[in-house]
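This part shows chain A:
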Amino acid sequence: MSLLEITNLTVGFDTEDGLVQAVRDISLTLDEGEILALCGESGCGKSVTAMSVPRLLPPDTTRLSGSVKLDGRELTTLPERDMRQVRGKDVSVVFQEPMTSLNPSFTVGYQITEVLRRHERLSRQAAAGRAVELLELVGIPAPRRRMKEYPHQLSGGMRQRVMIAIAVACSPRVLIADEPTTALDVTIQAGVLDVFRDLRDRLGTAIILITHDLGVVADIADRAVVMYAGRAVEQAPVTELFANPRHPYTLGLMNALPSAAVNGRLAEIPGMVPSPLTDPDECAFQDRCPRVQDDCRAARPSLERHADGHLAACFHPGGKR
Partner candidate 1 sequence: MLWFILRRCGSAVIVLFLASVLIFLGIRVLPGDPATVMAGEEASPAVVEAIRHEFGLDKPLPAQYLDYVGQTLTGNFGRSTQDQLPVIDIIAERLPVTLELSLLAMLVAIVVGVGAGIAAAVRRGRLADYVATGFGLAGLSVPHFWLGLLGILLFAVTWRILPASGYVPFTQDPAQNLQRMILPALVLGTGFAAILMRQTRSAMLGALSADYVRTARSKGLSEAKVVGAHALRNSLTTVVTVLGLQLGALISGAVVTEQIFVIPGFGKLTVDAVLTRNYPVIQAVVLITVIGYVLVNLLVDIAYAFLNPRIRLSGGTRD
Partner candidate 2 sequence: MTKLWRRFSRRPMPMAGLVLVVAFVLLALIGPLVTGDPAAQDYLATLAPPSGAHPMGTDDLGRDAFARIAHGAQVSLQAGVLSTLLAMVVGIPIGLVAGFYRRWLDPVVMRLVDVTLAFPFLVFAVGLAAIIGPSLKGVVLALGFSQLPAVIRITRGEVLAVREMDYVDAAIADGAGDGHLIFRYVLPNCLNPLIVQATVAIPGAIIGEATLSFLGLGVQPPTPSWGVMLTTAQQYLSDAPWLAIWPGVMIALATLGFNLLGDGLRDVLDPRSAR
């Protein structure tokens, strides 16, 4: 049994224009100490998938079905009060925007000790001591001084590290990192990724890394799930994925990397993501696929096994690269 099991998860939102299906029938697993990357372009449903685990989606408008099990325990039906026990302690989140994700009116120290005192019965001093250790863990120099500082006094990279410190404070089983490096300079990115690697090695934390940056995926992830229009279109261990991408979308993403540029021109995937309001029984990628044929419009391809741990949903998958 895996640490985290997501089975047939479907998430939709009630909007003025109707029910928007953000995630359609996704299943994936996460093991201890594993770094799983959820990748795809904006709007493919990767954030929504991840946020379904701690249930941080807007309560009034979210329509969720399927199962999310942590250590065998079903999370989707937990009463809110119990869910609050899970958040911050078993499952925690590092958000995308370090600038705005920290409360500007409270000190860094307060925001870290807050989560510590919520979940572990620590005295104020003990919590403060632990907070200093956490700041050291994430590589922030002069941690004792930082405790009294406010978010606006820190640089973007440091704020992100503080967010990580808050997220790992109570040694969570699963850490969800939502585009943790997107808002940062490339030079800082490497440092943040090192922190994640370190956490995985030292604490055995399982990490779900949401990103659209395949470079980050190659750098740090063990396995990757490629999502498109709310569905998983390919899943594989990272080395296998980069060696043998099967789904045309995955191939398109890799070709779009600057490193794959030919004659100084970036390859792009033409066309746009289909509307999330409809869900016809056909391949969602057909309008943009270079390998599209008639059967792609007749039915939706489901995930098929191609090799050990490698799944792809395509009627005409690519061969070896």
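General observations
The rule is short, and it goes like this: a contact is a pair of C-beta atoms (placed from the backbone, for glycine too) under 8 Å apart; a residue touches a chain by one contact, two chains touch by 3 or more; residues count from 1.
The candidates came about this way: all candidates are chains of the complex that A comes from, given by their letters.
Everything numeric here is computed off the predicted structure, so don't read it as measured data.
Checking the candidates 1 or 2 against chain A in this complex, the single touching one is 1.
Touching candidate 1 in their complex are the following residues of chain A: 54, 56, 83-89, 92-93, 95, 97, 100-106, 114-115, 118-119, 150, 152-153, 163, 166-167.
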